[in-house]
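Can you keep this structure in mind? I'll have questions shortly.
Left out: one protein chain. Kept in place: all the others.
Entry: chain A
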Amino acid sequence: MSSVGGPVVAAAAGGGAGTPHVLAVDDSSVDRAVIAAILRSSRFRVTAVDSGKRALELLGSEPNVSMIITDYWMPEMTGYELLKKVKESSELKQIPVVIMSSENVPTRISRCLEEGAEDFLVKPVRPSDVYRVFSRVLR
């Protein structure tokens, strides 16, 4: 069952123990709902949070996150700043990170990729975008 909305962590039940667990980070409740539904349709287990701060809190307590997909522009901590913190952490740096943004800015994209992002998706994110990236990264 899933209950998406508000600032609280929203979790969607997924498959068994072998199901990849994806952490989705977006301050927009609408975009959180959309990305969570796209990930559920691929049978991923999804936890959606509304900020980089909450994402880091969850990563500190949840050992089995397979992938992070995060919005770029968020208040207080951008997706780029979250990416940097993940890649600077010895415990977290192996987790693939995908960035999403509504703006197609080449310098922003290259900066994220240089920092270690697996891919950069321009919003609105489509199921085909997610399938393409995740099947490559989680192969």
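Things to note:
Heads up, the rule we're going with is that a residue touches a chain if its C-beta (ideal position, glycine included) is under 8 Å from a C-beta of that chain, and two chains touch if they have at least 3 such contacts; residues count from 1.
What we mean here is this: contacts and distances are computed from a predicted model.
Hidden from the displayed complex is a chain whose UniProt protein name, among "Histidine-containing phosphotransfer protein", "Proteasome subunit beta", "2-methoxy-6-polyprenyl-1,4-benzoquinol methylase, mitochondrial" or "GATB amidotransferase", is "Histidine-containing phosphotransfer protein". Taking the complete complex into account, A:Ala37 is the one of A:Ala37, A:Leu56, A:Leu113 or A:Leu138 that touches the chain left out.
For chain A, the residues touching the absent chain in the complete assembly are 4-5, 28-31, 33-34, 37-38, 40-41, 43, 102, 123-127.
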